[in-house]
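One protein chain is absent from this view; the other protein chains keep their places.
After this line comes subunit A, so read on.
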Amino acid sequence: MKLKAMYSFLNGDLNQIEEQLKMTVQTSDPLVNEASLHLLEAGGKRIRPVFVLLGGQFGTYHFEKMKRVAVALELIHMASLVHDDVIDGAMLRRGKETIQAKWGDQFAMYVGDYLFARALEQMCEIDDPVAHHILAKTIVEVCRGEIGQISDKYRFDQNLRRYLQRIKRKTALLIAASCQLGAVVAGAPEAVHKKLYWFGYYVGMSFQITDDILDFIGTEKQLGKPAGSDLSQGNVTLPVLYAMKEQTLKEQIIKVNERTTSHEMEHVIDGIKRTNAIEKSYELGDRYLQKALHTLQKLPRNRAWTALYNIAKYIGKRKY
């Protein structure tokens, strides 16, 4: 089953969210509009809005409220992508020129800040301090996580716990907040929205671990970048941590730096793939997935429940 088919009952609402996103980013300045639409038209899975809408189905689902939260989360995500492209010096995203490649770093900074402000304006239509508190805390943690990712680059002495904390902040928290916020805004009981938070958290962890595995086993065509890019950029991910249990390989891995050639990298990547690191990483990813499914068992059954179940399964099995 394709991902979109798992929540097809949300199609009407998702279309309206897409429209709202377009309307929200519009201003009187044509250049700001062009840049914002350039971003929106690059597409994306809109997975955060999907999680918000599904979370909302566990309470009293008012679409107008859901829409505000979903749009806010997607805009925050978009703002972070624009700034990430400045951080990475990326020229392409989803096959389209990035904002910074097209208009420059400074311009991209302003567009990112503009989108963040638009997101908060949307969120302010929600008069619920708990919702704001959750979102604000998430944003701060995500930023701290990104800073942590930079400080951890090429640090091969880090442990598993550090890696898990980093991917929690990088990926899991925003998915957890998306699931939880939908339910909070729909007035679901605390016991329910907290479970949705944990569901999102476990799914997010599993998702990121899979992403980190695919970086080694995916093809350049599937990944849109050369295999092993994470390691060559200094990101010490789960397969690397497991592979370093082998002393000889560890000695090669810790020599990786900005100047390592692609030929040398191929050698290291082959070495990692020959160990049981990929298998062990899948095992840990699966443990998170099982935790997500276990958390879901404690939630009331409805069509959103089924969709969340299928999405979690899909994420666990995805190949790219």
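Quick note on the criterion: contacts are C-beta pairs under 8 Å (C-beta built on N, C-alpha and C of every residue); 3 or more make two chains touch, one makes a residue touch a chain; residues count from 1.
Assume contacts and distances are computed from a predicted model.
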item: Protein name, per the UniProt record, of whichever chain is missing from view ("Outer membrane lipid asymmetry maintenance protein MlaD", "Heptaprenyl diphosphate synthase component 1", "Peptidase U62 modulator of DNA gyrase" or "Glutamyl-tRNA(Gln) amidotransferase subunit A"); value: "Heptaprenyl diphosphate synthase component 1"
item: Contact with the hidden chain (one of A:Tyr7, A:Phe116 or A:Tyr163); value: A:Phe116
item: Contact residue for the chain not shown (choose from A:Glu64, A:Asp127 or A:Asp157); value: A:Asp127
item: Among A:Glu18, A:Glu97, A:Glu146 or A:Glu264, residue touching the chain not depicted; value: A:Glu146
item: Missing-chain contacts mapped onto subunit A; value: 27-29, 31-32, 80, 83, 86-87, 89, 105-107, 109-114, 116-118, 120-121, 123-124, 127, 129, 132-133, 135-137, 139-140, 142-144, 146-147, 150-151
